[in-house]
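Questions regarding the structure given below will be posed in turn.
Only one protein chain is missing; all other protein chains are in place.
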Amino acid sequence: MRKLVSHLDEVKIVSRRFGMGAAEIDRYIELGGYAAAKKCLAQGPEWIIDEMKVSNLRGRGGAGFPTGMKWSFVPKQSTKPKYVLVNGDESEPGTCKDHLIFLHDPHAVIEGTIIAGLAIGAKVGFIYLRGEYRYLLEIMEKAVADAYAKGFLGKNIFGSENEFQVITQTGAGAYEVGEESALMESLEGKRGVPRIKPPFPAVVGLYGGPTIINNAETIASVPHVIAMGAAAYAAVGSQRNGGTRLFGVSGHVERPGVYELPMGYNLKKIVYDVAGGVRGGRKLKAVVPGGSSTPVLLPEEIENLGMDFDQVGKAGSMMGSAGVVVIDDQTCMVEFALRTISFYQHESCGWCIPCREGTDWLKKSLTRFHAGFGEAKDIDNIQYLAENILGRTFCPLGDAAAMPTIAFVKKFRKEFEDHLNGKPCPFAKHVEMAVI
Amino acid sequence: MADVTFTVDGKTLTAPAGTLLIDACRKAGIEIPAFCYYPGLSLQAACRMCVVRQEKVGKLQTACTTTVAEGQVFITESAEIAQARKATIQLLLGNHPLDCPVCDAGGECELQDMTFKYGAGESLYAEAKQHREEQQWSPAVYFDRPRCILCYRCVRMCGEGMDVWALGVQNRGVSSVIAPNGGDQLDCEQCGMCIDVCPVGALTSGSYRYKTRPWEMNHVSTVCTHCADGCKVTLGVRQSNDGSAIVRADNRDKSGINGDFLCAKGRFGFDFVESPKRLTTPLVRNAQGKLEPATWEHALRTAGNKLKEIRDSRGGAAIGVIGSNRTTNEENYLLQKFARTVLRTNNIDHQRTTGYSEFARALAGHPGRTASLNDIASACAILLVGGNPTEEHPLLAWTMRTNVRLNRARLYIANSEPIKLERQAKATQLLPSDGYNDLASLLDEGKTDLSRAVLAEESLVVIFGQECGGQATADLVAWGLKRANVRFAFLGDHSNSRGAADMGLLPDLLPGYVPVTAPAAFSEYPGLPAAPGKTLPQMVAATASGELAALLVVGANPLPKLAAASETLKSTFLIVQDLFLTETASLADVVLPAASLYEKSGTVTNTYGDVQLVKKAADRAGVKPDFEILVRLADAVGADVKTLVAFGKGGVTGDLGQSRGAQAGEADQHSVWLAANNLEPRLSPFDPLAALDEIARLVPGYVLDRVNLFGGNAVKTEPGAGPGFVPISTLSGSGLVVPVHDTLFTSGTLGRYSPALLQLKDHQAHEVAVSAAD
Partner (left out) sequence: MSPETMTLFSPKLAARFDALVEKYPVKRSALIPMLLYAQDEVGYLSDAVIAEVAERIGITVLDVRNVATYYSMLRFKPAGKFNIQVCTNISCMLRGAYEVYERFQEELGIGHKGVTPDGIFSLEEVECIGACCWAPAIQVNYNFHDELSPELVPGILKSYCGNKAKAEGTARNA
């Protein structure tokens, strides 16, 4: 069992039941579980959607779309069945929060799915976990079976006239499937290539039916929003950013781990206080604030930065999946950039030219550059490449590769220049031989 | 959808709401580049070349997925857009081999054109390009992976267009690759459509690759010589030692009734033209009984003298004529006129593959009831009775599939065995093999899904396969004629089978199904025999009995089919015009080497009654078009050639525009007007258009819209359907109609001389065998 961390500033809402044995259904009920679903069953869909709107809960997958609004887009009448799809394809480097939810509180995901289903009038919900999370899938499958056994799922949930089925699904290794329409494709047994939008999933989604797709953390937050009241939940966070987030702090910190902090919590405090500061007393070089696709921030940029979607956006980066990756001064930023872009090159679905070819050329150029075979013009070329991927691709993966790359070049140009003229990498680690 | 008005590059455009921006722009003459977008196939938005700027929208939008709405404002060319497109090309060129100098697509490559337009001359990369060996997927299709830009056109064309689904996309990211269904082999219809739609040289044709450069060829748009669907095919022709040779056939033109489509036969089966087995010199049987090469002069004199001698001594009834399913309308017309007015015989027939004359009789007096291919393409509902178009009429199958896919047409199938097109059908009805006769009453009863659905249709096209003939056809036509908005089409086998029947290669019927017993306008034929002649089986029987002293066979090989023993022909003087020394030709006394359809001009009529212009593409030393052979033969018989072909003074004449002044352009315009009005002077006895003029003048239902015909379009005909026209009878008898049932890789006798088709047939037989064993 993974060790859990804690800090005094934490406001435990989603992580409230972590480490309390709540994967067992009876324990979950003992801790107040499934009360929210029953309440929603009594209150009806409009009330649920209103509560979600009031709560200012925003999508935890990374885009931060207001959940209540997303649910309200689903047409009330539909000839095709509606679906709820829980995105547990957690794959953004630096992110492992859903991992803990599935591990410690699987019933919160189920309960959130039921509530979402009630809100939009769906009878089936899918919980999709990335293929690597097999042991978590088994936990989820047991939880689902237990919920069926209790009558919380099935033809007549909680003894009502409402039907709700939950189906778990495994991926098989593809970051791109985390994109909502690619997720639907994958669930339909196809290549994980995104769909053309519009139509948006809320209108034409899974199997052609209206579908809402929410991140697992978002869905796990839903029962808590209902239980504590939407206004109270909203009050925890900052303006237009309701509630808390699970911050996964990783990299060069003393106490890496997943911390639940209110939206708007100061990033510098996360690094230095919550996570115990830079490991080994080293100096901070940079912070990736929200998973590998978010542009890197310099120490001076995190001074007064509150971690919510709007403030991080204003600072020129993104809150993303709240995976905070801390980088110390002994790190080669060219290597870090290369490792980041290698990931996107590996995960590009290949559908559109700018992403497929662009990420590959970025990787090739950075590989050669990091190995000391770069030329001065390569620095501009790398930036040019990234700038010509940005905003031009079929789905956001291209942006996810381009944005951090542009930031690395702009903010660490000096380090790039230090690799020129055949000089070895100043930090001389893991230099891959470039294929020229 | 209602029209909306929007602005593109400052121009105000109007289009129905929901039209794709790229289509609306292209229609207005604003070219938006795209690799992945292909009209009629599903949208991809993958190549990102068609990006445009939409007012008040943050990112550049893809024109291929943007639907137009009222008041929108777009910019399709700007520095920003040009940069986006340039960057995309730069990325592609990073790994795309610059082997344009040897690439088949060089000169007609969309990537080249885009690079030329947007410029990406400098390489930003120092890395080596990834080379992969070229793969042969089938005798027809080669794949050069590094050239592939992953536009997915081939995958969609094969799947959505052809319903074959033999191509897929495998791996992901930069490793993504187009893959065939048989591992390293293609198990498919070998249509080669994937090659046509490939914007670059990634998919190349087995028969064309590395043969020539596109600019070294003349591109001639003509009509395919194989099945009866009448696809337009673009032949690439290059100078050769023996004249000019066809180097490739494809459908780059896309202006014909076949739209995007061309099958394996049209695309690869042109190579019979270059076969070393082609006859290129006349042959005459010598005193030792051996065929030996002869001059045209000698061969024609030998044949002409013999025909004259027999006609004069034993009468025209002692001569038989068998015509072709592949020669042009003009040649067919000339052949029957030659038989009837020079040889004085009605013993003329052809190998009938379907009962066009029965069809004409059933429809007599009901104009507007035949369905052209375009009618089928736009029909709301189609009832296919018998037949397997996927194999035998690939264009018809394509047309129906496309109509179902894009227009949601409803296809109904009544057949005695399951066929692949059922995948597109709304309802099907399996009939007993002799059940076609009962279909009309089955429909009227309305007890089955199919009959209920068909009865509910407000309009319908009924297509008869060859299984459905005789009484079944008559009954179904009668059933349809009782209802409004029912049209009919009738399936036959070869490229001009319909034309052979229409042009009166029949013992009892003159061109346009006019009975010889009541010749109407054909009374002007000098010496037209009054009584119907012998059918093809009767002629063959008559040779055995010695009744027929001479037999002229034009472009036909009736011997193997009719199983006539070679002995029976010994007492008959046999003249054969053909491309090859067929079983029939090898028994002939005189063999005259004929030009193929690709080596002559004229018109042909497809099985739906669409007349199309055939243009001469290739040339072969030593051969002559059948038209010329017939004129020369008539001359050798001693006939007045001018009576046979109206040319020179005495033919229809007009001036060439000299009288209207010689200002630039006026003469050209005038000649267009003359041609359209059938007034152009025919200056040569070998000009088939002279026969076309006469056809238009005499044959009911063949008054053709010449502007369209000469413009390369299909022109509809309805011979015999004119008001008040009733053919009296039609001969029938067993063995008259013998369907050939050619498949995707066979084409009667002709197909046996196409190495490409034989190879494809072998490949498929092997592939199917291998995958069946798996």
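Labels A and B are assigned to the chains in the order they are written; within every chain, residues are numbered from 1.
As a working rule, contacts are C-beta pairs under 8 Å (C-beta built on N, C-alpha and C of every residue); 3 or more make two chains touch, one makes a residue touch a chain.
Since the structure is predicted, the reported quantities are computational estimates derived from the model, not experimental observations.
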Residue touching the undisplayed chain, where the options are B:S123, B:N171 or B:S433: B:N171
Residue, one of A:G61, A:G257, A:G306 or A:G320, that touches the chain absent here: A:G257
Among A:E347, A:D399 or A:E415, the residue in touch with the chain that has been omitted: A:E347
Option from A:L153, A:L267, A:V325 or A:A400 whose C-beta touches the chain left out: A:V325
Where the missing chain touches subunit B, by residue: 165-172, 179-181, 774
Residues belonging to subunit A that touch the chain removed from view: 2, 81, 90-96, 98-99, 124, 130-135, 167, 169-175, 186-192, 207, 248-252, 256-258, 288, 292, 323, 325-328, 331, 335-336, 339-340, 343, 346-347, 349, 429-430
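We take it that only the chains that are shown with their structure count from here on.
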Separation of mean Cα positions, subunit B and subunit A [Å, integer]: 57
Residue numbers on subunit A that touch subunit B, as the complex places them: 174, 176, 191-192, 196, 345-354, 356-361, 364-365, 368, 373, 375, 381, 384-385, 388, 391-394, 435-436
Residue numbers on subunit B that touch subunit A, as the complex places them: 43-48, 51, 58-60, 65, 83-84, 87-88, 90-92, 94-95, 124-128, 149-150, 169, 171-176
